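Apart from one protein chain that is not included, each protein chain of the complex appears where it belongs.
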Amino acid sequence: MKKLINNVDDVVRDELEGIQLAHPHDVKVSLDPYYIYRADAPVQGKVAIVSGGGSGHEPMHGGFVGMGMLDAACPGEVFTSPTPDQMLEATKAVSSGAGVLHIVKNYTGDVLNFEMAADMARDEGIEVESVVIDDDVAVQDSLYTAGRRGVGATVLAEKICGAAAEEGRPLSEVADLCRKVNDNARSMGMALTSCTVPAAGKPTFELGEDEMEIGIGIHGEPGRERMKVKSAAEVVEILAGAILDDGVIGSGDNVLAFVNSMGGTPLIELYIVYRDLHRFLEGRGVTITRNLIGPYITSLEMQGVSITLLKLDDELTRLWDAPVKTPGMRWGA
Amino acid sequence: MKKLINNVDDVVRDELEGIQLAHPHDVKVSLDPYYIYRADAPVQGKVAIVSGGGSGHEPMHGGFVGMGMLDAACPGEVFTSPTPDQMLEATKAVSSGAGVLHIVKNYTGDVLNFEMAADMARDEGIEVESVVIDDDVAVQDSLYTAGRRGVGATVLAEKICGAAAEEGRPLSEVADLCRKVNDNARSMGMALTSCTVPAAGKPTFELGEDEMEIGIGIHGEPGRERMKVKSAAEVVEILAGAILDDGVIGSGDNVLAFVNSMGGTPLIELYIVYRDLHRFLEGRGVTITRNLIGPYITSLEMQGVSITLLKLDDELTRLWDAPVKTPGMRWGA
Amino acid sequence: MNSVGLEEVLAWLREAAARIEEQKEYLTQLDSAIGDADHGINMNRGFKAALERLEANPPEDIAAALKSVAMALIGKVGGASGPLYGTMFMEMAKAIDGKERLEAADVAAAFRAGIDGIKARGKAEEGDKTMIDALEPAYAALQEAVASGAGVGEAIAAAADAAARGMEATIPLVARKGRASYLGERSAGHQDPGATSSHLLLAAAAEAWGS
Partner (left out) sequence: MNSVGLEEVLAWLREAAARIEEQKEYLTQLDSAIGDADHGINMNRGFKAALERLEANPPEDIAAALKSVAMALIGKVGGASGPLYGTMFMEMAKAIDGKERLEAADVAAAFRAGIDGIKARGKAEEGDKTMIDALEPAYAALQEAVASGAGVGEAIAAAADAAARGMEATIPLVARKGRASYLGERSAGHQDPGATSSHLLLAAAAEAWGS
């Protein structure tokens, strides 16, 4: 394992110290328990938005703390859900009395820990709503299973809900918007290489020199299918094809197309994938009206890409375009 | 070789098509010859800034075209300098009559091709100044050699000169600023892994499972020294130590600290490196007053990091803070 | 043993922590086949923290001891197993609140409350390939032993045996809950890590209360 780290046990703490030193005017960092929050929190009268999850997906979530996006983020150990005490402290630190939205990715660990935290926060008199994001079409959805994973739509939901909260909208509306984003977004990812969890010290899975894994999660979980490496255009067809097959997005729709690097795939490849995605969607009658291209929800140094499509209407488009000022996403400010 | 591409010969063209499709309001792309330019070019009365170089370093340079930074960028094939015809056409496309600054990284290929282009542009009556960036302390400087390479300072020079041009300053002043940035900036990089040039199909160099290469360039060129992998703090000491040893930056200085991913190193590691850099510089009496952290001048999917320090004064700080709106760097707009 | 007091409960927790530390790699290895390779690391972090807590603030009674463990697990484990085992210990604490010693029937009632807590939180049923598949058969055996008049030691030994059988029976199952469920059919053929750690906890009790 080759990584620019010091001690495997200190990876998250060292990173948090770096974030604090790098962005002192924008965010504050609590080291016990771990959470990152807006330097100007709590923002009076504003619904606060808290998210979190295992580390290793940077810039998500800590890089999205700031004006127009998250009020706080709770990082767990690498790929391990954070604990309720972190979420509770973060919730208390950013709550201004207007209520707090927890945006939770659908992994059993994240869901359960956030549930306990929400219960504890309510016990302390804070109004909390939780929305679970589950946009990954690689996983079969069913009432009887853990359901689909939360992936790329999380980034979009955090941006859009952040803008709505900034406008002063009430908790119920911000939560409804979060559900709307989740209902209208679908994702699928793939990997060319595995990643290595620092504490594990070796790659989570092995892929042959000519193989790729389709339907990968963001924790190095195995995917839907392993196959021979294909061209960017073919990969786009598999990923975006599965998204459209899911039925939520189709001909005539305007979408936000989010082409995400899993961490190790460089921008030059993302633009090629975007070109092919644009062509593919054009052929299927879907129009890209907004896009996001880059490493935003990653899996350490994994090479690969995920595609998220979000069906847009005027409201979502306006909120997407609204100013945002965070270390990981910034425009209009 | 595993990459998300179609045909190895089409990598740059496919990428340029993706850039055009992704940012139609910000940039225009010429496919014959290749160059990317501001959608609103030429900007009347403004000095135009043109840069360029081999592809594979994205977002540099194409991602830096837009308000407050470059007017045009000329991408060559992967790691191969672009050709004079591209530079000439780009220069003509963005020239408003106020003169054009060519920002050139010090590689024989870039320098020679830009020289020919500048001659041709002058023949057509366009006033051109060229500034060569050579900030890489990994390379011994000498009158008798090709000199130091241009690396991270290029990104900073493009931002700062872009802001000055936007203010309406004349060509000679913008060029002087570029030289000032170059004189006050020093860089050094390292790699944990090699990169693979698509057309070559295999890694440029081989590194053992426990080795790193210190003093690497941005084209997969071998570095100053190969050694066993060290901790982030030790790597920082080697890189930043070499920069300070060069003598331009020292105790009492305020600096912009730029921690750059070579492409495959994820953000979590960059923040750890930043933490260690902050500590190291503090111990040497150097104060970080601005920072830039992320993949800005990359080497395809190479894992590794480079550090650039730029000594700041009020003028450079103000120009750094000025609004910029490009696909790869954006704030205040 | 016919009933257990604070000393015996603490002995159980120490034995459990020791076994988890010992089996850390094994649990993680099971989790790497159908999960994310952290179950042993998570459980060990949590039980180490629990023992530290118990030593730093010696509990007044059994309920306080179980509650302290619950807080340690909730605060230190993370992942799915942290809140689940944390809830289990919290519900067990509530069920025996105020009691100085536990008869076999008290142990069964506490165990029932603990399992119900896990199920309420995790929504898993028997057959979903989770810790429930070790815990439910264990409870059934415990309850049966209590009904036939067994003491704590005998009853918990029966429960531990049943947990071992339940744990092994997870091997052919297709996971419907937790991270392994993403694998669908590919999850069959592997023993569930959570069912394995549940068995460890019961085997530790059988050892601690055995004589």
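For reference, chains read A, B and C in written order, and residue numbers begin at 1 within each chain.
Everything that follows uses one rule, which is that a contact is a pair of C-beta atoms (placed from the backbone, for glycine too) under 8 Å apart; a residue touches a chain by one contact, two chains touch by 3 or more.
The structure displayed is predicted, hence computed values, not measured ones.
Chemist: Among the chains present in the display, which ones are touched by the chain that isn't there?
Modeler: Every shown chain touched by the left-out chain: B.
Chemist: Decide which residue listed in B:Tyr35, B:Phe64 or B:Phe79 touches the omitted chain of the complex.
Modeler: B:Phe79
Chemist: Just one of B:Val43, B:Ala200 or B:Ala333 touches the chain that is missing; which is it?
Modeler: B:Ala200
Chemist: Hey, which subunit B residues sit against the chain that's not shown?
Modeler: Counting over the whole complex, subunit B touches the hidden chain at residues 33, 54, 76-85, 107-109, 112-113, 115-116, 138-140, 142, 144-146, 149, 197, 199-200, 204-205, 217, 219-222, 224.
One rule holds for everything that comes next: only the chains that are shown with their structure count from here on.
Chemist: Hey, which chain ends up farthest from subunit C, C-alpha centres compared?
Modeler: Greatest centre separation from subunit C goes to chain B.
Chemist: Taking each chain's centre as the mean of its C-alpha atoms, which one lies nearest the mean of all protein C-alpha atoms here?
Modeler: Smallest offset from the overall C-alpha mean is found for A.
Chemist: Using Cα averages as centroids, what's the distance between subunit A and subunit C in whole Å?
Modeler: 33
Chemist: Indicate the whole-number Å distance between the mean C-alpha point of subunit A and the mean C-alpha point of subunit B.
Modeler: 29
Chemist: Give the residues of subunit C touching no fewer than two other chains, as numbers and ranges.
Modeler: Residues of subunit C touching two or more partner chains: there are none.
Chemist: Where in subunit A do residues touch at least two different other chains?
Modeler: Expected reply: no residues.
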